[in-house]
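One chain of protein is taken out of this complex; the other chains stay put.
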Amino acid sequence: MKRYNPIVLIAQVSPISAILGLFLIVPIATILIVSFWDYSEFMLLPDFVWTNYYDTLSSFVTYKTYLNTFKYTILTWFFTLLIGFPVSYFLCFHVRTLRWQIVLFLICTIPFWTSNIIRMISWIPFLGRNGVFNSMLISLGLTNEPLEFLLFSDFAIVLAFVHLYTLFMVVPIFNSMMRIDRSVLEAAIDAGANGWQVLTNIVIPLCKPGIAIGSIFVVTLVMGDYITVRMMGGGLRASVGVMMWNEISLLLYPPAAANAVVLLVVVLILVSLMMRVVDLKKEL
Amino acid sequence: MRERRGKEFYVLAIFFTVFVIFLYGPVSAILILSFQGPNGGLTFPMNGVSIHWFFALFGEQLVGDFKAAFLRSLQLGLVVMVVTIFVSVLTGLAFRKKFFGSTFLFYTTVSSLIVPSILVSLGIGLLYNLMEWEAAWYSSGMGAHLTWTLPFGFLIMIAVFNRFDRSYEEAAKDLGASNWQTIRYVVLPIIAPSLIGVALFGFTLSYDEFARTLMTSGVKNTLPLEIFGMTTNVTTPTLYALGTLTTIFSLVVILTAMGIVFYMQKRRERFGTDAGKGV
Partner (left out) sequence: MDKTNQSGNSVEFPSKKGQSVSRRNLLKTGSAVVAGTAIGSNAITGFPTIWAQNIKNVTLRQFGTGVSNINEIAKRAKQDLGITLQMTALDTDSTAQRVVTQPRSFDIADIEYFTLKKVWGSGNMQPMDIRKLKYYDQIVGTFKNGKLTPSSKIAQGTAPHTVSFVENPTDRKFAKGQTNWYTMVPTIYNADTLGIRPDLIKRPISSWTELLNPEFRGKASILNIASIGIMDAAMVCEAMGEVQYGDKGNMTQAEIDKTMAIFTEAKQAGQFRAFWKTFDESVNLMASGEVVIQSMWSPAITKVRSMGIPCVYQPLKEGYRSWGGGLGLSRNLAGLELDAAYEYINWYLSGWVGGLLMRQGYYSAAPATSKLYMSEDEWGFWFEGKAAKNDIVNPFGQKMEPAGAKRDGGSFYERMGKVECWNSVMDENRYMVRKWNEFIAS
């Protein structure tokens, strides 16, 4: 086949390059530059100082916040995987017709198309001190005092994350599972493998790329989150995103930028670790 | 696997059902509460049943303007959708071959998904500030949305072209079709159903985008920002009425899109091609 005409090629890739250049690369470069600037109450002072990084990295609160964010990330990752894997497995191997797969899949996706914020606040009347769940527990006689940890707590935050992001885990795993050659499974069963062995020796290894892609989604979404922690934590809990947002809303752009750079580095390290499991190009 | 359904099936089916209840549970609380009576509050119990709050939503409001925000989000979503389709197809076409910088471009696009949204938001906000450009939902806001929708569209197109059977194209060329004719009459019709997927992603990701819009939409709010504002400033079930309406709107959009896909598949069955079936 012929080589590409360079003019055609340039025409094809320039729109995406221009958009990502202007709205991704240049803005991140801006953050990097501003993270070294000084600031006053109301203005940015171009400069080259390390104080923003120093303030960020020398405060024990930063480490606590990162620790907290990692906690949310790991818990969310764990539960989305714990839920997402069996759900995909069910859809893929137990639902026999394509039509039903599509129908069930749609049932799962429909709530996903509702505003995230609305899905989040919908937990509040549900979990509050006088909410549906507590009233139910009390009327069933399971508890006398309403359970307070249900809302404005780490529990509520992780619950909301799992609620919001499980689908991001289901889709790539489902995609990986659908590509598993059924004859391999049948061969294994014919060779005497039991269900558990099939699962651990064939299905899980072959799903690794899907799990990795799902994990990348979940991890990056949770690491950069601001709104879920703010709303479900009642403003009491901190994550890196919340800390950055507090700084932004107080016009402390340079410290926020320094924080952003640190966050970016952390996320890129995490993602590159996960990328080792998967060759993204081959997975598509 | 044609054996009878075993215990495993039932266990997983129950698990799946619980998962679905988990997904729908809280949203249904909102659906119910949006029909609170005129004196009802934000929480149970219901204080009568009415559609008072839906009227309240469209009537004169104390502060803010939800209708305008909705229209902005709708327009923005549609424009972002069109741009996403157009740019993803172009990029997808380019990526059918390796070219200088293709790996770099690939990873840049992927990183656009990975970089936390708050960074994109902050970066664009700062850039516009320093350049003294006026941030607005239709300029900086749209750019921010594209950093989110384009990678999805791009990855879908790569997947589509990976499965694309080149022999159709070659056949067309053998029959004397020009490059443009090949794309227009052979390639595009085959990938059309996947474009619906790209469109759907493009529209809904933009329509519902919050974090990347936060610092990039300028002085006017998009719908998610307006909703966020309402969560901190509203003490009546109007908020829930809005939730119910947006849910219904999303449902209509997705069902329409699915309808189109099914229609196209039917048509295709009649005309009998299976190219591009993979996605």
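Each chain carries a letter (A and B) given by its place in the written order, and its residues are counted from 1.
Following the convention adopted for this analysis, contacts are C-beta pairs under 8 Å (C-beta built on N, C-alpha and C of every residue); 3 or more make two chains touch, one makes a residue touch a chain.
Not measured: the values here are computed from a predicted model.
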- Among the displayed chains, the hidden one touches A, B
- Which of A:27, A:128 or A:224 touches the chain that is not shown? A:128
- Task: Give the residue, chosen from A:132, A:202, A:248 or A:270, that touches the chain omitted from the document.
- Result: A:248
- Which residue, B:50, B:75, B:108 or B:129, contacts the hidden chain when the whole complex is considered? B:129
- Message: On subunit A, where is the contact patch with the chain that was removed from view?
- Response: 40-43, 55, 59, 61, 64-65, 128-130, 148, 151-152, 234-236, 238, 242-243, 245-252, 255
- For subunit B, residues in touch with the removed chain: 41-43, 55-57, 59-66, 69, 125, 129, 134-135, 214-215, 217-219, 221, 225-226, 228-230, 232-236, 238
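The definition used in the following text is that only the chains that are shown with their structure count from here on.
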- Item | subunit A-touching residues of subunit B, taken from the complex the two chains share | 1, 5, 8-9, 12-13, 15-16, 19-20, 22-27, 29-30, 33, 42-44, 86-87, 90-91, 93-94, 97, 99, 105-106, 108-120, 122-124, 126-127, 130, 140, 143-144, 146-147, 150, 154-155, 158-159, 162, 179, 204, 208, 210-211, 215, 223-224, 227-228, 231, 239, 242-243, 246-247, 250-251, 253-254, 258
- Could you please specify the touching residues of subunit A with respect to subunit B in the complex? 3-4, 8-9, 11-13, 15-17, 19-20, 22-28, 30-31, 34, 44, 83, 86-87, 89-91, 93-94, 104, 106-111, 113-119, 121-126, 128, 130-132, 135, 163, 166, 182, 185-186, 195, 216-217, 220, 223-227, 231, 241, 244-245, 248, 253, 256-257, 260, 263-264, 267-268, 271, 280-281, 284
